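Removed: one protein chain of the complex. Kept in place: all other protein chains.
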Amino acid sequence: MADVSVVSSASSAAMTGPRGAKPKRAMNPRNIMLYGILIVVCVYYLLPLWVMVMTSLKGMPEVRLGNIFSPPVEITFQPWVKAWSEACTGLNCDGLSRGFWNSVMITVPSVIVSIAIASVNGYALINWKFKGSDIFFTILIFGSFIPYQIMLYPIVILLREAGIYGTLWGLIVVHTIFGMPILTLLFRNYFSSIPEELFKAARVDGAGFWGIYFRIMLPMSLPIFVVALILQVTGIWNDFLFGVVFTKPDIYPMTVQLNNIVNSVQGVKEYNVNMAATVLTGLVPLIVYFVSGKLFVRGIAAGAVKG
Amino acid sequence: MKLSKMTALLAMSVAMPAAATELEVTHWWTSGGEAAAVAELAKAFDASGDKWVDGAIAGGGGTARPIMISRITGGDPMGATQFNHGQQALELVEAGLMLDLTDVAEANNWKEVVYPPSLLDACTVDGKIFCAPVNIHSPEWLWLSNKVYEDLGLPVPTNWDEFVASAPAVRDAGKLPLALGDQPWQSNLAFGAMQIAVAGLDAWKAVNVDKNMDVAAGPEYAKVFEAAAAARELAKGSAVQDWNQATNLVITDQAAGQIMGDWAQGEFQVANEVAGTDYTCLPGLGLNEYISTGGDAFYFPKLNDPDKEAAQKRLAAQLVSPDVQVAFNLKKGSLPIRGDIDLSAANDCMKKGLEILAGGNIVPSGDMVWSPDVQKQNEDLMVEFWKSDMPAADAHAKWVANLKTGL
Partner (left out) sequence: MSVTSEAEAIRTTSAARPRARWTRNISAKIAALPMIATALVIFVGGTIWTVVYSFTDSKLLPRTRWVGLDQYERLWDTNRWVVSIENLFFYGVMSLIFTVVMGFILAVLMDQKIRYEDTFRTIMLYPFALSFIVTGLVWQWILNPQFGIQGVVRDMGWTSFTFDPLNNPQTVLYGLLIAGLWQGTGFVMCLMLAGLRGIDEDIWKATRVDGIPTWKTYVVVIIPMMRPVFITTLVIVASGIIRLYDLVVAMTSGGPGGNASQVPAMYVYDYMFQAQNLGQGFAASTMMLLSVLIVLIPWAYLEFGGKKHG
C-alpha cells in the first residue's frame, strides 16, 4: 500500500507542472519526480517477471537455499527443457510441447470467429438499430458479470442438445459466447466514433449492410481489431476450465499441462520447472502484447472514449 | 495365477474382433508415485492387446470430478473414470449412464475375493455392480518425528494421549507439536481420525452407520470436540497450505507430528526416512486401531459401442486381478482390495495397515456413509473450527445440523 500513497501524493506535484511541450531541461525537479515515480512503479510490475525468469534458470538446490530475488549463480536451462518436453501429465511425459499446437488450434479459430461475430454485432448495434437492440446489448453486458462456473451446467446441456459437445466447434462456440459481451461493447463504442456522414453517404450510394461493413467500417477499424485480438488471444490462450471441460485429451490446450505441472501435490515442488512452464505458457500472449502494444492504446483510445 | 488365466480367457472370449480397442481413462493421479502406479494399469491393459489412452487431470478430485461429470452428462463420456468409493457417482449410476459390470463380477468371482466386502457393497446399486475397486486408503494415522523426541529426551509417544501430554515440552523447545495444512479437507480428516480414536467404535457406528443423531449430539461426541479443541492449540502456528508441506515439517523435524492418511508415507520414503528409526506411524492414532477403508474405484460410462463395451469389461476384470493389484498397490502405497495376494514387499507402515485389515478392524469410509454434500459442509465447518477460536459446543451443534442435512 505504501507505494500507492507515494504515487498519489507525488503525482499531484507532477500534475501542477505544465502539461505541454517537452521541457527543455531534462533534469528539473519535476522530471526527476516524474521518472522516479514511474521507475518505482515499474519495479512493482517487473518484480514478479524477474522472480519467474531468475528462478527458472536456477537448479533446485539453489532455489531451496537462496534468495528468490538474486540472479542464479549457475545458470541452467534444464528447467526449461523439462517444462517443455519432459514434464509428465499422468503417463504422457512430453511436457508442454504436447499442448502447444492444440492451444494454437483452439485459439486461432476461436479468436477469428468471436471477433468476427462481435464486430458485426457492434456495427449492427450502432448503425442498424432495431427496436430492442439496446435491450439485447444490456443483457450481454449483464452476461459479462456471470461467473463462468455458474454457466457450466446449462452450457453442457446446450452443447449436448446441439450435438457439438466434445468437439473443437463446441469449444469455439463457448469462447465466442463468453467473449461476446466485452468485445461487443468495444466494437459498439468504436463504430459510434466513425462519422455518421460516411455511413449515410454510403447508403445514398446504395450500399447495403455488408457492403458498408466491408468497404467502410473494416478498413477504418484496425486499432479496435488489435484490441479485440489481444483480449481474445490472452483470454483463450490462458483458459483452462473450458478447454478441459469441453474437449478431449487429444486436443487439451497447453494450460492443462501447465496445471498438471504446477498443481501436482505430491513430492517436492520443483519451483524452477513451475516458473519455466509459467513463462513458456505465457509467451504467446506476451509476444502479442509486445508486438502490438502501441496499436493497443490507439485502439482503446478510439473504442472506449466515445460512448 | 489361476484367476489371471481366467481373466485372460474371459478377455479372449469377449474380444473376438481382436483389434486393439482404444479406451480413454480419466483420473487425478498425477504425482510421481501415482503416475508410476497408473503406468502399471496401463501396461497391463496394453499388454492384453488394447490401448490405454491416458486422460490425467491434476489438482485432485475437486478439479477433476467436475470435468468428468460434465463429460458424462454432456454425452461425450470417456471409457473409464476414477471416483472414490461411495456416493460420488451414485446419481450417474441411477440415471443409467454407467455400464453394469455384474457379469464381469460374477465371472471373476468378485464377491468372494474382494476384501473387505464393504468395498463391493459401495459399488452395488439395486443388486447390480457398477464399479471396480482398485485400492484402499485409510486416513486415520498419526505420523511422528522420532528425532524431535530424542532431542527432548522423551520417549516417542505410542498413542494420542501421550502425544498430547508431551506437547508442552515440544512447544517449549520451540517446535510445533502438530502440523496441520490450511486446506479444509485436512482439518476434516484430523477430526475424522479423532472421532474413532476418542469416541470409540460403538459411538462411531451409531452415528455414521445407524445415523443416530442423539448419539451424535451426546456426551461421547462432546468429548471428541473437546479433544479437537485441545488439539487445535497444538496446531497453532502451522502456516502451510498443502498436506505434503505439513508432512515436510515432520520430516525436517520442525514439527513433532501430523494426522494424515497412509499416503503420507510416500513423502517419508522420498526423503529416505526409515519407519521406526526416523519416524513412527500410529494407525488409529494408537488408541483404537481401526482404519476406515476409503479408496478409489473405476466406473465405466455407457458408450453404446459393443467393441468398446467389451474392452471396458476386459479392463474392469483386469483391475481386480491379482497381478495388477500387487503391481499397482506397491507403487501407490495403498492396500490391495483382495486378501488373497502376497504383499511381502510392503514397508513397515503398510504392513501395519495390512495386519489391521486382515484382523477385520475396519469401518466404512466417510465417502461411503455420507453424501459429498455433508462431507463438504463438515470440511467447511472443521477448517473454521480448527483454525479459529470457535467454542467446541458451537461446532458440535453445527456438526450435528450438517449431518442432519444428509439423512
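Going by the order they are written in, the chains are A and B; count residues from 1 in each one.
Heads up, the rule we're going with is that a residue touches a chain if its C-beta (ideal position, glycine included) is under 8 Å from a C-beta of that chain, and two chains touch if they have at least 3 such contacts.
Just so it is clear, the model here is predicted, and its values are computed rather than measured.
Engineer: Have a look at B:R65, B:H85, B:K308 or B:K352 and name the one touching the chain we're not showing.
Structural biologist: Of the listed residues, the one touching the omitted chain is B:R65.
Engineer: If I consider the whole complex, including the chain that's not displayed, which of A:L140, A:I194, A:I216 or A:L229 touches that chain?
Structural biologist: A:L140
Engineer: Quick one: say which of B:P184, B:G286 or B:P336 touches the chain that got left out.
Structural biologist: Touches the omitted chain: B:P184.
Engineer: Take the complete complex as the reference. Which residues in chain A touch the chain that isn't displayed?
Structural biologist: 1, 4, 7-8, 11-12, 14-22, 34-35, 37-38, 41-42, 44-49, 51-52, 67-69, 117, 120-121, 123-125, 127-134, 136-155, 158, 176-177, 180-182, 184-186, 189, 208-210, 234, 238, 240, 255, 258-259, 262, 271, 274-275, 278, 281-282, 285-286, 288-290, 293-294, 296-298, 300-307
Engineer: Which residues does chain B use to touch the chain missing from this display?
Structural biologist: Interface with the chain not displayed, on the chain B side: 61-62, 65-66, 69, 73, 88, 90-92, 95, 182-184, 187, 239, 241, 371-373, 375-377, 380, 383-388, 405.
What we mean here is this: only the chains that are shown with their structure count from here on.
Engineer: Can you compute the centre-to-centre distance for chain A and chain B, using the mean CA position of each chain? Integer Å is fine.
Structural biologist: 40
Engineer: If we count contacts the way the header does, which residues on chain B are in touch with chain A in the complex?
Structural biologist: By the definition above, chain B touches chain A via 24, 26-27, 29-35, 38-39, 42, 52-60, 63, 66-67, 70-71, 73-76, 242-244, 263, 266-267, 270.
Engineer: Taking the touch rule as given, give the residues of chain A at its contact with chain B in the complex, in rising order.
Structural biologist: Per the touch definition, chain A meets chain B at residues 88-92, 152-153, 156-157, 159-160, 165-166, 244-246, 248-249, 256, 259-261, 263-268.
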